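Following this message is one structure expressed as structure tokens.
Removed from the display is one protein chain of the complex; every other protein chain stays in position.
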Amino acid sequence: MKRIQDFSVIDTLWLNSSSYILILKSETSIEKIDPGNFAEIKIPDAADIFLRRPISVYDVDHEKKEISFYIKAIGKGTSKLGSLLPGSKVNIVYPLGNSYTPVKNKNALIVGGGSGIAPFKLLGEQLRGLGSKVTYLFGARTSEEIVLTDVFSKLGKFNCTTEDGSLGEKGLVTSHSIFKNIKYFDIVYTCGPDPMMKAIAKIAENNNIRCEASLENMMACGIGVCLCCVTPTIRGNAVVCSEGPVFQSTDLKW
Amino acid sequence: MKRIQDFSVIDTLWLNSSSYILILKSETSIEKIDPGNFAEIKIPDAADIFLRRPISVYDVDHEKKEISFYIKAIGKGTSKLGSLLPGSKVNIVYPLGNSYTPVKNKNALIVGGGSGIAPFKLLGEQLRGLGSKVTYLFGARTSEEIVLTDVFSKLGKFNCTTEDGSLGEKGLVTSHSIFKNIKYFDIVYTCGPDPMMKAIAKIAENNNIRCEASLENMMACGIGVCLCCVTPTIRGNAVVCSEGPVFQSTDLKW
Amino acid sequence: MVDLQVDIAGLKLKNPVTTASGTFGFGEEFVDFIDLDKLGGIFVKGLTIKSREGNDYPRMAETPSGMLNAVGLQNKGVDYFIDSIYPRIKHWDTEIFPNINGSVIDDYIAVAEKLNEVKGINGIELNISCPNVKEGGMAFGVSCPSAIAVTKAVRKAYDKTLIVKLSPNVTDIAEIAKGVEGAGADSVSLVNTLLGMAIDAKTKKPLLSTITGGLSGPAIKPIALRMVWQVYNAVKIPIVGMGGIMNGNDAIEFMLAGSTAIQVGTANFIDPQVSEKIVDEIEQYCISNGISKVTDLIGGLITE
Partner (left out) sequence: MVDLQVDIAGLKLKNPVTTASGTFGFGEEFVDFIDLDKLGGIFVKGLTIKSREGNDYPRMAETPSGMLNAVGLQNKGVDYFIDSIYPRIKHWDTEIFPNINGSVIDDYIAVAEKLNEVKGINGIELNISCPNVKEGGMAFGVSCPSAIAVTKAVRKAYDKTLIVKLSPNVTDIAEIAKGVEGAGADSVSLVNTLLGMAIDAKTKKPLLSTITGGLSGPAIKPIALRMVWQVYNAVKIPIVGMGGIMNGNDAIEFMLAGSTAIQVGTANFIDPQVSEKIVDEIEQYCISNGISKVTDLIGGLITE
């Protein structure tokens, strides 16, 4: 069930100069959250922000009543959230959207870039729990942008590319050598910049591998009522926040 | 010279449930400030505040580079300022407006109510420095609202009224017994709610005593350019923020 | 107890709080957040005779205290609404108002005729003010003769409560309100969005695929309030007021300016519970101010 709920900031853990984990705690229990679900976060005390901001759930701890987000500070709202002091109140509407399709006892490739790695801790945990083998491939410009490797390495094999070659293979994520053995994988999950996701989807489709992509369209409501966040699909315009954000790549007309 | 300047919050000292002293510190020197001058304060991190808020200067310490304000939390902006944490940045435009006319070796009565006591620490100090004798008379509803008595008692004789009789004489400020000896005073300074100031001015005028009142009209710019803050005077509409806020009562048509 | 009931030309709403078309889906999207039965009414997403895909993405831009949208009436057509959606939502104890749109008068008539036959639907909102598509009829809403023509035509086709939704993008909204009143409207609702535009200085491109779009939210509240007041002073039919209402106080202001009922729009995106909260806040205001009937607020602005 969707809910609007008040949380307090426990901490903002900055991972590098532009991204951080925002940890929130509630007094009451937290709803069930599936990998790929997101929240609409109200930015507190912000002078020129009107709408909520959609952010994927990075982690949840039902016992501690904590929920956390992996956020890249790219503008007003994401910067503001990263500057909140412990104790600040944050109101969120969640869980929103659909989720990645879980697979049992399969080989899964998870490809992320930018803030698009956010849903992949929960997804990795879920897939492992179902007996699937997880391989991560994250792309970034430099090693500084490759974060949380300890977290992801525990959940699966961790690979990465950097454009400057400072970590992992040098180049774009799509040129990683792993794609030579793409047939090894039963499914590809991706989230990140559109061009990256399109390229990954193309590789998967060419090899007849199911690919699920999570879109980050501009949103106003996050609950499927304003129809601002649409993306064209083979079945007409789909509403990303409620029919997505996760789509099977072959459904998308992008 | 007027200036726009950044300050950091040193502290917010709450005096009772609705008023506080906001102490700000600057890295650079502070302009000369006369009693009655005010500042236009930009409210930081406020979601629905657009304009600056005019607030009289309560105190200034040029050596420490500190300026402070006595503020009653009556709405969004004044509440927000009172909740700022030490270190928060606050931008102010100051010193604005004219000031009370100083008098030498005279007997001065200073009548204040509500947030209207703010300019009277600086005024009391100035008058004492000029050899004048200061008598304060502050009015409030209850004793809880009578604050800073230690500060004012050092500068002059301190009197007050409360509507419930919990401190000083019971009743409105205008019914205080001091007015029986009003002829003793050479000048009356007042600041507070309009009805109070009008009543005080009338008493002074009836006794041919000069009375100066500081008006708290709604302001947009604070520097005399928008013409929003006017008050009718015998010379036509006067601009309160630049020709005032202090007016000789006999000039006002209120 | 405060009597919260209001009357839109004979149609009784349990309270003055309704939700604005295009901002509340078909209501069902909000069941996790509020009790729909608490609302005076729900104006559902704009309908056209045929299904429409709407405009291209991007359709939204945040602006100071507001937002621009260029949705362009994406919907599955009136038949789909009647056959597949309405049966799902009709059980709620609140008035459901379809919002009807067309690019030519015959389209409006066709949609209105179909809705006229639907039992349980007691009123429609005739949208002659959507700035985002030709089919939204802003062309009708910005000229008095065409507003009158479409209202007259729909009036003939529709027997129940007819609310005409006015465009704020006009020189004299009171004149148009008078026109549609004369043409048989039972009520007018206002305002729809103001035509606006946003540009990304970095890319030098518009932020909407359609270049211009409709501005809504608190930014437009002062304009909307003024228009409600002007219309209130010009017509006798009840007014459904909206434009930037975010809380009970805003709603009260619209009633004081002359609204019989109000619509909550963009605020639903910020707080999905806001409509129900506004019902409570209006009641609370009435209690605090010793007002026993909410209708006493209508046009209660004290101007001297």
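Observations on the structure shown:
When the chains are written out, they are named A, B and C in that same order, and each has its own residue count from 1.
The working rule: a residue touches a chain if its C-beta (ideal position, glycine included) is under 8 Å from a C-beta of that chain, and two chains touch if they have at least 3 such contacts.
Please read all numbers here as calculations on a predicted model, not as lab measurements.
Across the complete structure, the visible chains that the omitted chain touches are B, C.
When the missing chain is restored to the complex, the residue among C:6, C:112 or C:252 that touches it is C:252. Among B:101, B:142, B:237 or B:250, the one in contact with the hidden chain is B:237. Residue C:244 is the one among C:16, C:58, C:244 or C:272 that touches the chain missing from this view. Between the chain not shown and the residues C:179, C:218 or C:272, the one that touches is C:218.
Residues of chain B that touch the chain left out of view are 1-4, 42, 48-52, 93, 217-232, 236-237, 242. Contact between chain C and the absent chain runs through residues 63-66, 68, 142-143, 169-172, 194-199, 201, 203-206, 211-212, 215, 217-223, 225-226, 229, 244, 249, 252-253, 256-257, 285, 300-303.
In the analysis below, only the chains that are shown with their structure count from here on.
Chain centres here are Cα averages; for chain B and chain C they lie 47 Å apart.
Averaged C-alpha coordinates put the centre of chain A at 36 Å from the centre of chain C. The set of chain C residues touching two or more other chains comprises 65, 218. For chain A, residues that reach two or more other chains under the stated contact definition are 49.
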